[in-house]
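Only a single protein chain was left out; the remaining protein chains are all shown in position.
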């Protein structure tokens, strides 16, 4: 990562706000990214997801490079963008594709490092999928049959089963994007899914701290209330 | 429309995500845009509204061209941008003006194809307006007299009565922008108004499917709950 947490140099930041330069070095780089409660790899997944979800191109290439330097593979980055096409909108993904294309070119990443369009999918957990489909059919079926159809396929029978991004990481991307865009109402389902997929309570808490810096304190506080409710309601 | 649903070519998309290229061709272009529950013209109005509401310049010119190719007139596109200046913020509209100026120049669209600044307005439904004004005065009057004033004029006595965009289409733009920016609390009033202006329940449901792809699944799911409540509460 740069010495500033941004495409901007620390000198550029100081030319407008010496204080922001200090916060960048002391709090963001010196503290947040070094906390042991979440790995730098996971922090980079969260941060890239937040930036794509909020359509913030300014530092996106910078943090895609941070991710690739922190153990995220090109195939995983490709899947993160693909996943967020559905969770944060088609045009957010297109902007991210344009940024990633440049990053891949600069690093010499070739097509053979990317996941195929139609790989063999992960085995489906039929019971989890049955519950999900039943709930959506009941709640959304009478209102938008089209949304029910597309949610089943391509979303849950295809995208979520693609093997190049682990289900736990896919959930991490999803929850990060929900927090980043203030969509508290959708956090409950996906945080439970994330924890069923292996995300720990400590990681969930630290995810909130990471999003505070990159999506703003208000989104983190709003998420905290919902995350607390999920944690209290999970079977011990 | 391009073969990719974006300014990016399908090859560009595949260079980062072969899967996203497949979803573009199979699901977005091959399925969503061809579904009979909503016309391509309406889908293009929804999509342009979503992009302006979310300030997403990346594919905006592309979808303005899709709209003009799908039966939206230059005058209607001009009114959509004007309408969204109020519903999604002044600066969103300014970005859209800059994009539309280029599109109009490229297509040779001239000033005489645009609606005048001060046309003869549509006749006002006095009873609908009286109810609206009474509700706003009661709820907002004691808090922000300025907002009450501006909501009456220029918003409801001027903008909504401009004849170059049908009230039903104006409602479609408004509801699309509300869904796109996650503003569920404002959907109830405007969806009822949209249906009073001629939007069908089937179109409302399909609008949600369209916004799922362009504003992300979470916004569509949050909207679905509110739309369902509106549909259940409308007189049969």
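Miscellaneous remarks
Letters A and B mark the chains as written, and numbering starts fresh at 1 in each.
What we mean here is this: a contact is a pair of C-beta atoms (placed from the backbone, for glycine too) under 8 Å apart; a residue touches a chain by one contact, two chains touch by 3 or more.
It should be emphasised that the depicted structure is a prediction, and the values quoted were computed from it without experimental measurement.
Touching the chain that is not shown, out of A:5, A:115 or A:154: A:5 (per the contact rule at the top).
Screening A:116, A:198 or A:218 for touch with the missing chain picks out A:218.
The chain not shown here touches chain B at positions 53, 55, 78-79, 81-82, 85-95, 97-98, 100-101, 104, 111, 114-118, 139-140, 142-147, 149-151, 154-155, 159, 162, 177-178, 181-183, 185-186. Across the interface with the omitted chain, chain A contributes residues 5-8, 12-23, 26-28, 31-32, 35, 37, 50-51, 54-56, 58-59, 182, 204-206, 208-209, 212-222, 224-225, 227-228, 231.
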